[in-house]
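Note that this complex is displayed minus one protein chain, with the remaining chains in position.
And then chain A:
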Amino acid sequence: MTTMTFSSTSPALRRTTGLTKANGRLMLRNRLNLAYGFVLPLLPLAFLLVGDRGDVGSAGMALVSVIVMAALFPVYYNVLSMTVTRRDELVLKRIRTGETRDLELLTSLALPGVAVAMIVGLGAIPLALALGAPVPVNPVMFVLTVLVSALVFAVLAFWTAAWTKNAEAAQITSMPVILLAVVGQVAISFPEEVRRWIDLTPGAAITDLVRSSWLGLDGPSTDPSLSFGETWAAAGQPLLVLAAWAALAAWLAARSMRWEPRS
(Lines give C-alpha, C1' and ligand atoms only; values in the text may rest on other atoms or scores of the structure.)
Protein backbone atom coordinates (compact mmCIF):
# COMPACT_ATOMS: atom_id res chain seq x y z
CA MET A 1 0.00 0.00 0.00
CA THR A 2 2.79 2.35 0.93
CA THR A 3 4.56 1.50 -2.30
CA MET A 4 1.47 2.57 -4.26
CA THR A 5 1.43 6.01 -2.65
CA PHE A 6 5.16 6.34 -3.15
CA SER A 7 5.17 5.49 -6.82
CA SER A 8 2.33 7.90 -7.51
CA THR A 9 4.15 10.92 -6.06
CA SER A 10 7.06 12.63 -7.77
CA PRO A 11 10.44 11.16 -6.81
CA ALA A 12 11.82 14.63 -5.98
CA LEU A 13 8.91 15.31 -3.62
CA ARG A 14 9.25 11.89 -2.01
CA ARG A 15 12.98 12.34 -1.44
CA THR A 16 12.53 15.82 0.00
CA THR A 17 9.71 14.67 2.29
CA GLY A 18 11.69 11.69 3.55
CA LEU A 19 14.73 13.80 4.34
CA THR A 20 12.62 16.58 5.90
CA LYS A 21 10.99 14.03 8.16
CA ALA A 22 14.37 12.85 9.42
CA ASN A 23 15.63 16.41 9.93
CA GLY A 24 12.39 17.29 11.73
CA ARG A 25 12.83 14.28 13.99
CA LEU A 26 16.35 15.32 14.85
CA MET A 27 15.21 18.87 15.55
CA LEU A 28 12.43 17.65 17.87
CA ARG A 29 14.93 15.45 19.70
CA ASN A 30 17.07 18.45 20.56
CA ARG A 31 14.86 19.78 23.40
CA LEU A 32 16.89 22.87 24.21
CA ASN A 33 17.01 23.89 20.57
CA LEU A 34 13.29 23.36 20.34
CA ALA A 35 12.56 25.47 23.42
CA TYR A 36 14.69 28.25 21.92
CA GLY A 37 12.81 27.91 18.66
CA PHE A 38 9.30 28.05 20.06
CA VAL A 39 9.47 29.98 23.33
CA LEU A 40 12.16 32.60 22.84
CA PRO A 41 10.52 34.34 19.85
CA LEU A 42 7.22 34.65 21.74
CA LEU A 43 8.76 36.29 24.82
CA PRO A 44 8.78 39.82 23.33
CA LEU A 45 4.97 39.73 23.43
CA ALA A 46 5.47 40.64 27.10
CA PHE A 47 6.13 44.22 25.87
CA LEU A 48 2.40 44.40 25.24
CA LEU A 49 1.81 44.18 28.99
CA VAL A 50 3.92 47.29 29.53
CA GLY A 51 2.07 49.71 27.25
CA ASP A 52 -1.61 50.64 27.32
CA ARG A 53 -4.01 48.31 25.51
CA GLY A 54 -3.98 49.19 21.82
CA ASP A 55 -0.77 51.21 22.12
CA VAL A 56 0.88 51.19 18.70
CA GLY A 57 4.44 51.75 19.92
CA SER A 58 4.71 48.79 22.24
CA ALA A 59 2.72 46.56 19.84
CA GLY A 60 5.11 47.44 17.03
CA MET A 61 8.17 46.69 19.11
CA ALA A 62 6.71 43.41 20.38
CA LEU A 63 5.53 42.09 17.00
CA VAL A 64 8.68 43.04 15.09
CA SER A 65 10.78 41.34 17.77
CA VAL A 66 8.68 38.18 17.53
CA ILE A 67 9.13 37.89 13.78
CA VAL A 68 12.81 38.84 13.75
CA MET A 69 13.48 36.28 16.48
CA ALA A 70 11.41 33.66 14.68
CA ALA A 71 13.59 34.26 11.63
CA LEU A 72 16.75 34.10 13.73
CA PHE A 73 16.29 31.20 16.16
CA PRO A 74 14.15 28.43 14.68
CA VAL A 75 15.21 29.31 11.15
CA TYR A 76 18.61 30.97 10.79
CA TYR A 77 20.45 29.53 13.75
CA ASN A 78 18.73 26.17 13.56
CA VAL A 79 19.25 25.68 9.82
CA LEU A 80 22.86 26.85 10.13
CA SER A 81 23.67 24.41 12.91
CA MET A 82 21.76 21.55 11.27
CA THR A 83 23.60 22.06 7.98
CA VAL A 84 27.00 22.28 9.63
CA THR A 85 26.30 19.31 11.91
CA ARG A 86 25.01 17.11 9.07
CA ARG A 87 28.09 18.07 7.12
CA ASP A 88 30.42 17.22 10.03
CA GLU A 89 28.61 13.90 10.44
CA LEU A 90 29.27 13.25 6.72
CA VAL A 91 25.55 12.75 6.23
CA LEU A 92 25.47 15.32 3.43
CA LYS A 93 28.36 13.62 1.66
CA ARG A 94 26.70 10.22 1.88
CA ILE A 95 23.29 11.43 0.73
CA ARG A 96 24.93 13.14 -2.24
CA THR A 97 26.19 9.80 -3.57
CA GLY A 98 22.57 8.77 -4.07
CA GLU A 99 19.69 9.97 -6.21
CA THR A 100 18.95 13.06 -4.10
CA ARG A 101 19.66 16.45 -5.72
CA ASP A 102 21.42 19.21 -3.79
CA LEU A 103 18.39 21.49 -3.82
CA GLU A 104 16.21 18.74 -2.31
CA LEU A 105 18.79 18.16 0.40
CA LEU A 106 18.93 21.88 1.28
CA THR A 107 15.15 22.19 1.24
CA SER A 108 14.88 19.31 3.69
CA LEU A 109 17.27 21.13 6.03
CA ALA A 110 15.28 24.37 5.86
CA LEU A 111 11.71 23.12 6.11
CA PRO A 112 11.56 22.03 9.79
CA GLY A 113 12.81 25.45 10.95
CA VAL A 114 10.54 27.32 8.54
CA ALA A 115 7.60 25.29 9.89
CA VAL A 116 8.42 26.30 13.48
CA ALA A 117 8.66 29.97 12.42
CA MET A 118 5.23 29.70 10.78
CA ILE A 119 3.74 28.15 13.92
CA VAL A 120 5.29 30.92 16.02
CA GLY A 121 4.05 33.61 13.62
CA LEU A 122 0.52 32.22 13.47
CA GLY A 123 0.48 31.59 17.22
CA ALA A 124 1.53 35.19 17.84
CA ILE A 125 -1.72 36.49 16.33
CA PRO A 126 -4.17 35.26 19.02
CA LEU A 127 -1.60 35.75 21.77
CA ALA A 128 -0.93 39.37 20.78
CA LEU A 129 -4.65 40.11 20.49
CA ALA A 130 -5.27 38.61 23.92
CA LEU A 131 -2.50 40.77 25.35
CA GLY A 132 -4.10 43.92 23.93
CA ALA A 133 -2.52 44.48 20.52
CA PRO A 134 -4.74 46.23 17.95
CA VAL A 135 -6.45 44.06 15.31
CA PRO A 136 -4.10 43.53 12.31
CA VAL A 137 -4.84 45.73 9.28
CA ASN A 138 -3.68 43.11 6.75
CA PRO A 139 -3.32 39.66 8.37
CA VAL A 140 -2.59 38.03 5.01
CA MET A 141 0.41 40.30 4.47
CA PHE A 142 1.51 39.63 8.04
CA VAL A 143 1.52 35.85 7.52
CA LEU A 144 3.28 36.32 4.18
CA THR A 145 5.90 38.42 5.98
CA VAL A 146 6.57 35.55 8.40
CA LEU A 147 6.95 33.10 5.52
CA VAL A 148 9.18 35.31 3.38
CA SER A 149 11.37 36.25 6.39
CA ALA A 150 11.79 32.57 7.27
CA LEU A 151 12.78 31.67 3.70
CA VAL A 152 15.26 34.53 3.40
CA PHE A 153 16.95 33.61 6.67
CA ALA A 154 17.10 29.94 5.66
CA VAL A 155 19.05 30.95 2.55
CA LEU A 156 21.26 33.24 4.66
CA ALA A 157 21.91 30.20 6.88
CA PHE A 158 23.18 28.18 3.89
CA TRP A 159 25.46 31.02 2.88
CA THR A 160 26.83 31.22 6.43
CA ALA A 161 27.23 27.43 6.53
CA ALA A 162 29.34 27.64 3.38
CA TRP A 163 32.13 29.40 5.28
CA THR A 164 31.53 28.04 8.78
CA LYS A 165 34.21 25.54 9.75
CA ASN A 166 32.20 23.56 12.32
CA ALA A 167 29.23 23.77 14.65
CA GLU A 168 31.26 25.60 17.29
CA ALA A 169 32.42 28.26 14.85
CA ALA A 170 28.77 29.00 14.01
CA GLN A 171 28.56 31.09 17.17
CA ILE A 172 30.96 33.56 15.60
CA THR A 173 30.11 33.23 11.92
CA SER A 174 26.43 33.91 12.61
CA MET A 175 27.20 37.40 13.96
CA PRO A 176 27.05 39.38 10.69
CA VAL A 177 23.60 38.04 9.82
CA ILE A 178 22.34 38.54 13.38
CA LEU A 179 23.48 42.15 13.08
CA LEU A 180 21.69 42.50 9.72
CA ALA A 181 18.56 41.22 11.42
CA VAL A 182 18.50 43.41 14.52
CA VAL A 183 19.90 46.67 13.16
CA GLY A 184 16.53 47.44 11.57
CA GLN A 185 14.83 47.74 14.92
CA VAL A 186 17.23 50.23 16.44
CA ALA A 187 17.34 52.25 13.22
CA ILE A 188 14.29 54.32 14.11
CA SER A 189 16.44 56.45 16.41
CA PHE A 190 19.16 57.01 13.77
CA PRO A 191 19.53 60.13 11.57
CA GLU A 192 17.82 60.04 8.20
CA GLU A 193 21.02 59.57 6.06
CA VAL A 194 22.06 56.48 8.05
CA ARG A 195 18.55 55.11 8.08
CA ARG A 196 18.33 55.14 4.31
CA TRP A 197 21.15 52.57 4.22
CA ILE A 198 19.83 50.58 7.14
CA ASP A 199 16.51 50.30 5.31
CA LEU A 200 18.33 48.01 2.91
CA THR A 201 19.00 45.38 5.61
CA PRO A 202 16.70 42.36 5.89
CA GLY A 203 15.94 43.31 9.50
CA ALA A 204 14.68 46.75 8.48
CA ALA A 205 12.59 45.21 5.70
CA ILE A 206 10.94 42.84 8.21
CA THR A 207 10.37 45.77 10.59
CA ASP A 208 8.64 47.76 7.83
CA LEU A 209 6.53 44.80 6.74
CA VAL A 210 5.35 43.93 10.25
CA ARG A 211 4.57 47.54 11.15
CA SER A 212 2.67 48.22 7.93
CA SER A 213 0.81 44.92 7.68
CA TRP A 214 -0.32 44.68 11.29
CA LEU A 215 -0.42 48.28 12.50
CA GLY A 216 -0.87 50.23 9.25
CA LEU A 217 2.22 52.32 10.01
CA ASP A 218 3.97 54.00 7.09
CA GLY A 219 7.77 53.85 7.55
CA PRO A 220 8.98 55.34 10.84
CA SER A 221 5.61 57.07 11.44
CA THR A 222 3.84 56.32 14.72
CA ASP A 223 0.45 57.24 13.35
CA PRO A 224 -1.56 54.32 11.88
CA SER A 225 -2.51 55.80 8.53
CA LEU A 226 -2.43 52.95 5.98
CA SER A 227 -5.64 51.34 4.78
CA PHE A 228 -5.84 47.62 3.93
CA GLY A 229 -5.20 48.42 0.28
CA GLU A 230 -2.30 50.74 1.00
CA THR A 231 -0.52 48.09 3.07
CA TRP A 232 -0.03 46.02 -0.12
CA ALA A 233 1.69 48.92 -1.84
CA ALA A 234 3.78 49.67 1.26
CA ALA A 235 5.04 46.07 1.20
CA GLY A 236 6.58 46.45 -2.26
CA GLN A 237 9.94 47.97 -1.37
CA PRO A 238 10.74 45.84 1.74
CA LEU A 239 9.74 42.68 -0.14
CA LEU A 240 12.12 43.68 -2.90
CA VAL A 241 14.89 44.18 -0.32
CA LEU A 242 14.25 40.70 1.11
CA ALA A 243 14.18 39.15 -2.36
CA ALA A 244 17.51 40.82 -3.18
CA TRP A 245 19.10 39.43 0.00
CA ALA A 246 17.75 35.97 -0.75
CA ALA A 247 19.11 36.13 -4.30
CA LEU A 248 22.51 37.37 -3.13
CA ALA A 249 22.77 34.73 -0.38
CA ALA A 250 21.65 31.98 -2.75
CA TRP A 251 24.21 33.02 -5.34
CA LEU A 252 27.00 33.15 -2.78
CA ALA A 253 25.94 29.84 -1.21
CA ALA A 254 25.80 28.10 -4.59
CA ARG A 255 29.33 29.32 -5.37
CA SER A 256 30.91 28.38 -2.09
CA MET A 257 28.83 25.60 -0.50
CA ARG A 258 30.93 22.84 1.03
CA TRP A 259 29.50 19.37 1.50
CA GLU A 260 32.36 17.85 3.47
CA PRO A 261 34.04 18.95 6.69
CA ARG A 262 37.07 21.15 6.19
CA SER A 263 40.29 19.27 6.79
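Keep in mind that, in the parts below, contacts are C-beta pairs under 8 Å (C-beta built on N, C-alpha and C of every residue); 3 or more make two chains touch, one makes a residue touch a chain; residues count from 1.
Just so we're on the same page, contacts and distances are computed from a predicted model.
Peer 1: What is the protein name, per UniProt, of the chain that does not appear here: "ABC-2 type transport system ATP-binding protein", "Hpr(Ser) kinase/phosphatase", "MucB/RseB N-terminal domain-containing protein" or "Alpha/beta fold hydrolase"?
Peer 2: Not shown, but named in UniProt as "ABC-2 type transport system ATP-binding protein".
Peer 1: So one chain is hidden, and I want to know which residue out of A:V91, A:A167 or A:L200 touches that hidden chain in the complete assembly.
Peer 2: The missing chain is touched by A:V91.
Peer 1: Looking at the whole complex, which of A:A22, A:L40 or A:A169 touches the chain that is not displayed?
Peer 2: The single option touching the absent chain is A:A22.
Peer 1: What residue numbers in chain A mark contact with the hidden partner chain?
Peer 2: Residue positions of chain A that touch the missing chain: 11, 14-15, 17-19, 21-22, 25-26, 29-30, 85-86, 89-100, 259, 262-263.
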